[in-house]
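Worksheet: the structure to be examined is printed underneath.
For this view, one protein chain was removed and the others were kept in their places.
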Amino acid sequence: MAPKTGLWFIGARGSVATTATVGALALTAGLTRRTGCVTDLAEVAAARPPGVADLAIGGHDVAGDSLPKRAEALADGGVFGVELARAVHDGLTRVDARIRHGVASSGPHDGQHTGSEGPDEGTQRDAVERISRDLAGFRAAHALDRVIVVDVATTEPPVDVTPELSDLDALERALAAGESPLPLSSLYAYAAFRAGCPVVAFTPSPGPRLPALGQLAERMGLPWAGSDGKTGETLVKSALAPMFATRALRVRSWASYNLLGGGDGRALADPVTATSKTATKGKGLTEMLGEPVDGPLHIDYVDDLGDWKTAWDMVSFEGFLGTRMSMQFTWQGCDSALAAPLVLDLARLVARAHQVGESGPLGALGFFFKDPAGEGGHDLAGQWRALTEWCGRLGGDR
Amino acid sequence: MAPKTGLWFIGARGSVATTATVGALALTAGLTRRTGCVTDLAEVAAARPPGVADLAIGGHDVAGDSLPKRAEALADGGVFGVELARAVHDGLTRVDARIRHGVASSGPHDGQHTGSEGPDEGTQRDAVERISRDLAGFRAAHALDRVIVVDVATTEPPVDVTPELSDLDALERALAAGESPLPLSSLYAYAAFRAGCPVVAFTPSPGPRLPALGQLAERMGLPWAGSDGKTGETLVKSALAPMFATRALRVRSWASYNLLGGGDGRALADPVTATSKTATKGKGLTEMLGEPVDGPLHIDYVDDLGDWKTAWDMVSFEGFLGTRMSMQFTWQGCDSALAAPLVLDLARLVARAHQVGESGPLGALGFFFKDPAGEGGHDLAGQWRALTEWCGRLGGDR
Amino acid sequence: MAPKTGLWFIGARGSVATTATVGALALTAGLTRRTGCVTDLAEVAAARPPGVADLAIGGHDVAGDSLPKRAEALADGGVFGVELARAVHDGLTRVDARIRHGVASSGPHDGQHTGSEGPDEGTQRDAVERISRDLAGFRAAHALDRVIVVDVATTEPPVDVTPELSDLDALERALAAGESPLPLSSLYAYAAFRAGCPVVAFTPSPGPRLPALGQLAERMGLPWAGSDGKTGETLVKSALAPMFATRALRVRSWASYNLLGGGDGRALADPVTATSKTATKGKGLTEMLGEPVDGPLHIDYVDDLGDWKTAWDMVSFEGFLGTRMSMQFTWQGCDSALAAPLVLDLARLVARAHQVGESGPLGALGFFFKDPAGEGGHDLAGQWRALTEWCGRLGGDR
Partner (left out) sequence: MAPKTGLWFIGARGSVATTATVGALALTAGLTRRTGCVTDLAEVAAARPPGVADLAIGGHDVAGDSLPKRAEALADGGVFGVELARAVHDGLTRVDARIRHGVASSGPHDGQHTGSEGPDEGTQRDAVERISRDLAGFRAAHALDRVIVVDVATTEPPVDVTPELSDLDALERALAAGESPLPLSSLYAYAAFRAGCPVVAFTPSPGPRLPALGQLAERMGLPWAGSDGKTGETLVKSALAPMFATRALRVRSWASYNLLGGGDGRALADPVTATSKTATKGKGLTEMLGEPVDGPLHIDYVDDLGDWKTAWDMVSFEGFLGTRMSMQFTWQGCDSALAAPLVLDLARLVARAHQVGESGPLGALGFFFKDPAGEGGHDLAGQWRALTEWCGRLGGDR
């Protein structure tokens, strides 16, 4: 029998996790094609990752609606077919039963970014223990070889990196003293690492990217990947910017506008939170073009659009003899449908990396991220090459 | 002193050749930046090609207006600045004096695609001799190490590949018999090879791509490159299509519309000639996406637009769970300004390849072409990698 | 009880008729809003037309699939909700039972544009009698005050206007002699007029627009409206072109590209048929801008797109001191959903016009058409004004 891998979502009833769960069930039942699944392309499958059918799904969430209800709502919004949602209804109910109530707040000082208030949650140390217990219980109940924790919860605002967040020992002391130094996403990452679970940071939230967390992963010998899934406008940017660079065309300005609805849109409408997103979206351009480029970057919430995102980019560039030219593109994508298969890809590839003993930030997975952790650039083709070379090596391992 | 390289244009007074000549003069005089010059990027400069200042320019044409007049007209159309055109006026006059009257017609049977009628031109064999004499004269007059012949003349319609065009010996017999089997672009390529000159086919015309011509290049030990410069919409396609492929997204249809004016636009408005262009534009998509893709491809002449081209592409694609999404882009570029630096790049790189003894179709130059001759695919990033690896090797040669 | 109006579709199982029927049933049952129903805006409702609930629907078709099946297919394509299609299933079945087998071919010489072959159909005179009998039967069965015949069948190619088509007496003689001079759409219009029914020509097919037909309508004292419903790109054009004209901006070129799938798309992919459509699409621009304008107009069939149409227009214009500027737009609409409410609007308004005794081409309905019959221009705002003034007058009548 194939080794079993656990996929544990932080935000298990959100749009991305719900779509990924629907997809995993549908793929296992042979009800849909593998479109969008990068891991099933020959060059990536070469890594010999676990199959989608070998994934057991669970997770934490604080929201109320059940997975079957969430799936119905997404089907109504056109993310996938109504029939498909019905066909996997029972599977969704089973996964839903495995979802544990999450930690709603990252501590007494942070009342703002909680979901629905849970019971009194005590110190962060208590929360860590509770999360670790949930993870251990999941692993035991399904006799899993490993559990990959994937953060697809709502984006958090950026944090100031205090001494406790920079150094693992300082962090441990603070936790031991009953303090609550960790942002919520990092609290989950901390608990996951402590429980021996690799982590995937699919949002721009701090998660495992704080220095103290990186040290913890290293100490535990665990691999992790992140951050901020590259699904739409930034994906296109990372395909187009190298075109200008290798053709020696000088980009004079690059304006990026994003319209989106859905839960994620609402969170990003909060300008503080948006900072987190726009920062990771903007980073790559300078690196790919070799110089900073002028131009606004907006993310606007438009309730009407639901899970559908429309992005418009306008690139003004200069060619031979100073001639001014321009290019614009409009991207109309369904964010959850774009993100969900990548989440499955990442869980499978990180599981394989864990199996063969890799640890630390997996730079070879930069292909999937707006703000890649570890070695590697932003250029999509270069990332593809790094990914496939790494997969080739992984496939050669036992 | 640096070795001197000749750059001989077929269509020397056309928009592309004029812009390239203006650019070469301006770069030599330090009046403009190297924007758009791929060969001056470090990874390509590694090949150690001749500098722009080492190029001596001449060519054939059948049109009347002098280079300074043509430059003035292009400056009025916004291709480059009026001041710049004035600053290189004397240099243009000197190049113009080296332009020889070209062959207007490819033979008695082809009255349709001639330019202004020249004097009675006799057989194709006579024409070959005259062209070869012009090339030899140019080389001698400027003490050139080599002359690269670059075809930037008006696009010709496709030809049926008759036995004379498939086999060099059959071709030689036909020419010896006073027949006129060659399309005009191939007549020039034949004469160039006979005169020991490498060839760059920058248009989709048959030129050196007929099998008999390929055999001739091989026999003469000459390198050549082609065909059809990748300057606008197809360039973008070759950057975007791999994005869909490596993300496992299924492209359902890809519609491509091109609006352009100028001389090239007029030629392409002739549906027979357009066949040549649309064929080479369409080819790459199937290769990059791994399956044929539906969708129209039009090139429309709009007098109003002059040298400026607007292209609009609409890509309809399918993601995870069958979700339908789309992307569209608008490209607004100046064709001559995009093509001119590539023409200089190609002349310099082919000269270097000739110097180090390469021969046959240079697949490593596929980066520059819509319909690359030789080994290699259409994916821009892959082409860039092939180009830079080749340049690295060339740089290592003596 | 309100007077009852019959709505008889030519092409009753096509996408437009099916959507209109679904819509009429859904509106009657209070299952949907009146979005898209122009006649329910106060200024138009002023005419006091019959309500949607007062319409009895029937029609001719030659295609096989039943209305409930067609509705299901359209719902799958996203034209309307799956639930809605189910909710009106029984109503659709009832309407479907009233659909009579239509005339498949306009005569022995026209084998090309038939649908599935019907039984031997005899002369056009026989066909006219059969159609008139169907119309009279429908009127009697439902005790209708009047029946409006609406052509939403597949577009026909343009015809040469022969003497029989220019003059009613010549036409009658030809029919009496057993000849088949009429194109199919005009055969239906002839039969409708003969049966005392007003006609709406929603396609660009000749229909009632042949001079001989116009004379017949006049002789019978019947109103008619046409032709070619203005639903998408041409609608936008008729809103934008007057902007350029009243701002004294000179449009230099206007390129129009249309991508569409569905049955209509397939028919228009036939270049001969497309002529009919592109001719009526192009007409208005010259009138609105006061001078002919350069630029291509394409309609391309892309199977993938189904009932969804994407149009891209590029307008290049000149302002003060000759400055060149541009505007482009992309329209992504669902053709059936745009056309269906207009079909209901037209049936209701033409019924009201008939009730108050109007006859001949109803120029006041130009608002709905690409190629308006009767007096009036193409400018959308002017058409709106003409429509609402006419509706005000109609409302004043008994």
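Order of writing sets the chain letters: A, B and C. Residues in each chain are counted from 1.
Following the convention adopted for this analysis, a residue touches a chain if its C-beta (ideal position, glycine included) is under 8 Å from a C-beta of that chain, and two chains touch if they have at least 3 such contacts.
Keep in mind that this is a model prediction, so the values were computed, not measured.
The chain that is not drawn here is touched, among residues A:Glu83, A:Asp169 or A:Asp294, by A:Asp294. Only one of the listed residues, C:Ser66, C:Gln215, C:Thr275 or C:Gln328, touches the absent chain: C:Gln328. By the touch criterion stated above, the residues of chain C touching the omitted chain are 19, 22-23, 26, 32-38, 40-41, 78-81, 84, 235-236, 239-240, 242-243, 246-250, 318-323, 325-334, 337-338, 340-341, 367, 379-382, 384-385. Residues 252-253, 255, 257, 259, 294-296, 298, 300, 302-305, 310, 312, 314, 316, 326, 328, 330 of chain A touch the missing chain (whole complex, contact as defined above).
The rule is simple: only the chains that are shown with their structure count from here on.
Centre-to-centre separation of chain A and chain B, using mean CA positions: 45 Å.
Centre-to-centre separation of chain A and chain C, using mean CA positions: 50 Å. Counting partner chains per residue, chain B has residues 326, 328, 330 touching two or more of them.
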